[in-house]
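Of the protein chains in this complex, all but one are displayed in their positions.
Order of writing sets the chain letters: A, B and C. Residues in each chain are counted from 1.
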Amino acid sequence: MKIKVQVFASLKDYLDPQFYLELQEGATANEVRYRLLTEYPMAESILRKSKLAVNDCFVEGSYTLKDNEHILIIPPSSGG
Amino acid sequence: MKIKVQVFASLKDYLDPQFYLELQEGATANEVRYRLLTEYPMAESILRKSKLAVNDCFVEGSYTLKDNEHILIIPPSSGG
Amino acid sequence: MQLTTEDPIDLIKMLSEAHDPKAGAVVLFSGEVRNHSHKRDVDYLFYECYVPMAEKIIKEIIESSYTKFKLHKALCCHRIGKVGISESAVVVITASSHREEAYAANRYIIDRVKHEAPIWKQEFFSDGTHEWGHNCSCFEHQHNH
Partner (left out) sequence: MQLTTEDPIDLIKMLSEAHDPKAGAVVLFSGEVRNHSHKRDVDYLFYECYVPMAEKIIKEIIESSYTKFKLHKALCCHRIGKVGISESAVVVITASSHREEAYAANRYIIDRVKHEAPIWKQEFFSDGTHEWGHNCSCFEHQHNH
């Protein structure tokens, strides 16, 4: 299945802001994180600290993705 | 000796804003308070809670007044 | 900086005075006149103030806030005379590098000013009566428990 990935802030120093991943049916949000960890080792520490969101809601790593869903990789906030 | 007394706020409902008292040499600030307590029993609770000041500085009740000094009877603050 | 004023307090001017390129956190407290007090409708307040001592005491409180907290700026102004509903009776602004200090210093200043400055509130009610304020409201608050 095809999943749209969007990353923010410092992650964009290492990854494209938006891209698509081809994943097996039943893949979880954490599997996206691990796939990116291996492909972009330079971004490892940020990826590990990032939260994950689907449909603009935070999800646990165990969240099971559905085809065409849009996952956000959200680095720690530094607002204010 | 002659002492000028000035009172504020709710005390003015009972006493003149400013007036003079004739006191014995060596009288203390507290003696002014007691004198007013007996003359204006309606103002007793406010007089007891009030602070005393001479020359625009707070003084203890034991402060010894000098001739022509100006004593302020300062009810509890209710600013803000 | 004005410590007491008979004119409406100019929040905007005070805020602009508090800006400091070194300060990351600015906290403003505004004590405003409520339209009710002890379940009675209020028309306006009148603040009596013994200005010479009030200004000396407010100045001393601000100076001691600089020693107790890491502040870039500390300002306080108390309105005197007649003050209408929703107008500011007192404003405190603190600016610091970190927000913890700015909040703590702000509370320190307003708590002391309310308790120590010779300023007295007289409440004028809609029914035509008036009454002197009973100490500061945090005191009443405690008594209600």
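Methods note: a residue touches a chain if its C-beta (ideal position, glycine included) is under 8 Å from a C-beta of that chain, and two chains touch if they have at least 3 such contacts.
Every value quoted in this text rests on a predicted model; they were computed, and no experiment measured them.
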Shown chains touched by the chain that is not drawn here: A, C
Which residue of A:G26, A:P41 or A:P76 touches the chain not shown here: A:P76
Contact partner of the left-out chain, one of C:L3, C:V27, C:I80 or C:A117: C:V27
Contacts of chain C with the absent chain, listed as residue ranges: 11-12, 15, 19-36, 85-86, 97-100, 102-103, 106-107, 110, 137-138, 141
In chain A, positions touching the absent partner: 8-10, 13, 53, 56, 72, 74-80
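Quick note on the criterion: only the chains that are shown with their structure count from here on.
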Cα-centroid distance, chain B relative to chain C, in whole angstrom: 26
Separation of chain A from chain C, taking each centre as the mean of its C-alpha atoms, in whole Å: 49
Between chain A and chain B, centroid-to-centroid distance (C-alpha), Å: 74
